[in-house]
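So that we are looking at the same thing, I have put the structure below in C-alpha cells.
Apart from one protein chain that is not included, each protein chain of the complex appears where it belongs.
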Amino acid sequence: MSEEKKSTAPTVDMKKLRQERNESITGAREKMKVQNKVIKALKEALSKEAKTIPELADIMGMQTDAVLMYVSTLKRYGIIGEGPKDGDYFKYELTE
Amino acid sequence: MKVKRDLQFDAIVIGGGIAGLQSALDLGDQGYKVAVVDKDATIGGKMIRLSKVFPTLDCASCITTPKMSSAAHHENITLFTYCTLGALDREKPDQVVAQLRQEPRYVDPEKCIGCRKCEYGCPVYVEDDEQGGFNMRKAIYIPFSNAIPQLPVLDVENCSLCGKCAKVCPTDAIRYDMEPEDFTITAKTAVLATGFELSPMEQKPQYGLAKLQNVVSSMQMERLLAPHGPYNRVLRPSDGKEPDSIAYVQCAGSRDESLGIPYCSRVCCMYAIKQAMLLSGALPLADITIYYMDIRAFGKGYEQFYQNAKAMGIEFVKAKVAKITQGDNQTARLRYEDQEGNGGVMEREHDLVILSLGMVPQWDPAGICSVNCGQDGFIQSILPKIAPTVTNIDGVYTAGVAAGPKDIVDTITEAGAAAMEAANYIKGLT
Partner (left out) sequence: MSETKKDESGEEARVGVYICHCGGNISDHVDVEKVAEAVKDIPGVVVSHTDMFMCSDPGQELIQEDINKGNINRVVVASCAPSLHETTFRGAISRANMNPYLYEHANIREQDSWVHHGDPATAKAITLVAAAISKARGLKPLEPIRVDAASHTTVIGGGIAGLRAAVDLARNGIKVALVEKSPFLGGNASQLDRVFPTGEKVADLIEYLTSAVAKDPNITVYTCAELTGFEGYIGNFKVTIKRKAPEDEATQLMLKQVKGAAPGSFHPFVGFYPGDVPAADEEETLTTGVIVFATGFELYEPRQGEFGYGENREVITLRQFIRAMADAPATTETLTIDGRPVRRIAMIHCVGSRQIPGIHEADENDYMNEYCSRTCCTATLQAALEVRDNYPGTQILDYYRDIRTYGHNQEEYYSRASEKNVLFFRYEPEDSPVITKTTGEYPLKVTVVDKLTFNEEVEAGVDLVVLATGMKAKNIDSLVEMMKLPVGADKFLQEVHPKLRPVEMANGGILLAGTCQAPMDINESCNAAQAAAAKAAALLGKGFVELDPFVALVDPDRCEGNGDCIAECPENAISMTPDNKAEVNPALCTGCGMCVAVCSVNGIDVQGWGLKEYENMVDAIVKF
C-alpha cells in the first residue's frame, strides 16, 4: 500500500543521515535484536496457556523484573492481555 | 514548519505546567496575547502525570486536561512545546526578550494528524520515563494519551532509521532530517513557572541509592495508581506480585540537612496519605504503613482527610527510617527508630516501599536569566509577604513551585496572583 502512496515529503539524503547517526543506529539495532528474541520467547511461552511472571521467568531463564517489563509493554500495545489471578500473581495471555 | 524569527506577545510564560497554564489563562482572559513555552513535548507539567489529587480525590486529568485544552484553544494563547530556553531578560521597560530553540520532533506538526500509526509501526522499544520506567514505549511516540499537542516525538538516540514510521504515516509527516530552529519571543512581561523535580532517589545511601528492588519513588507510585499506568493496577515491580504490605517513608528527600534540602516540601504528607487511601481502595487486604516525623495536613480540608485515612485503618508510625536494605523474598527491609510505643530500633519488611521524595527546582537560571534564587535554588521574591510573585527583574514574575514547594491549590492561586502583577505591569506601561 505504501508504494501507491504518493510521497509529498521532501527527499532526504538517508545515506548521509545514516552515516551521521551511525552510533545511535547501531545501538538501536542491537537493542532491537535482543528485544525481538525476548518477545519471540515470550510469545512462545504463552502460546499454549496463560502464565504468571515467575512462571515465565522460569521458562525463559530471565529475571522476573525484566519479564514484567516486557509483559507490561506488550500489554500496552495490545499483544498480551491480563488473565485470571493465581495466588498472589496474575496470569498473562496472548490476545491474538 | 516555517522559520519563526521574532515573535511579539504581551506576555511570555515559561513552563506549561498547571502554574504556567493558569497564569496564561488569567492573562489571556484579560485580553493579553500570551506565549506559553514548555521544554516538554506536551503541556500539563507534573500535574497531568499524577493519578488523583488531594483532598478531593478528583482524577488529576479531570482537572488538568480542561485547563490544558482551554489554553490550547484560547484565542489569545499560543503554545510552544519542545522548546528550550537559551536566554531571558529584560532589555527595555517594555521588552523582555527570550531566546528559544525549537527542538526537532522529526515530525511535521502541520501534517501530523496524531493517529499514532508511526508509534505502532516502530520496532524499537525504549524504557518509558513517563511510566516510571516500568514499561517501554516506542522510539517514536506520543508522550501519553492526553498530551497536548497530540504530536509524536522521534527519540533519535534510539532510532534505527529503519524507515517504518515514514512508511506507515498516512500524511508523510515524518522528517528524519529535521534541525533545531532558533527564534526569539519579545514580550512586555514574563512569568517564570518552571516547576520542580523530585529530589533524586539516588542521593541517599541509607535508602539504597535507587538500587533496591521494590523501593520506588512517589512519582513512580503515581504512575502505578494512574488509570493509564504501566500495569493498569498496583503490582510489585520486581515480579508482578500484588503487594500485601506497603510502606511510605516520609521526608525521604526533605527536612534533611545532609541532602542540602533542609526545607519541608509541603506536599509529601498529603500525597502519601492520598496514595495510601487509593491503595486501600485498590488492595483492600493490604497493610499500609506511613513512617513519618510530623504529619503536615495544613490546607483546607487536609486535616479531615488525614483523620479519614486513620479511620480507614492506615497505620501511622512516628519514626525516622534509618536504613533500607533488601529483605527476604524480594521485600524491602526497613530499619527505624520507633519514636512512640516502646521505642528502640525496629525492623519490618514490606512488599513495596515508597520514598516520599521532596521537591527541588527544575530550572537553574544561571547563565540564562538574571532572576535571583535563594540558597535552596528556588526563585526568590523581593516582597515575599506582600507580593510573593515579584522578582528582582522588573515586570518578571514567578509562580508555583518555581518559587518554592507548594501544593496544587496554592500553586493555582499563586499563578493567578502572578497574572495580576503581569497584567498591571503592562497597564503601567501605557
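Letters are used for the chains, namely A and B, taken in the order the chains are written, and counting of residues starts over at 1 for each.
Note that in this section a residue touches a chain if its C-beta (ideal position, glycine included) is under 8 Å from a C-beta of that chain, and two chains touch if they have at least 3 such contacts.
All values derive from a computational prediction rather than experimental measurement.
Participant: Specify the shown partners of the omitted chain in the complete complex.
Facilitator: B
Participant: Looking at the full complex, which residue from B:Q8, B:Q304, B:N372 or B:N392 touches the chain that isn't shown here?
Facilitator: If we include the chain that is not displayed, B:Q304 is the one touching it.
Participant: Just name the one of B:S61, B:T81, B:S217 or B:T331 that touches the chain not displayed here.
Facilitator: The single option touching the absent chain is B:S61.
Participant: Given the full complex, what residues of chain B touch the hidden partner chain?
Facilitator: 26, 29-31, 53, 55-56, 58-59, 61-63, 65-70, 72-73, 114, 145-146, 148, 150, 226-228, 255, 257, 262-264, 266, 294-304, 307, 318, 339-343, 374, 378, 383-389, 403-405, 408-410, 412-421, 423-424, 427-428
Operating definition for what follows: only the chains that are shown with their structure count from here on.
Participant: Provide the C-alpha centroid distance between chain A and chain B, rounded to the nearest whole angstrom.
Facilitator: Those two chain centres are 28 Å apart.
Participant: Can you list the chain A residues touching chain B in their complex?
Facilitator: 2, 5, 7-9, 12-14, 17-18, 21, 24-25, 27-29, 31-32, 35-36, 52-54, 57, 64-65, 68-73, 75-77, 82, 85, 88-90
Participant: Of all residues in chain B, which touch chain A in the complex?
Facilitator: Those in contact with chain A are residues 120, 123-127, 134-137, 139, 156-161, 163, 166-168, 170, 172, 174-177, 213, 230-233, 235, 237-242, 244.
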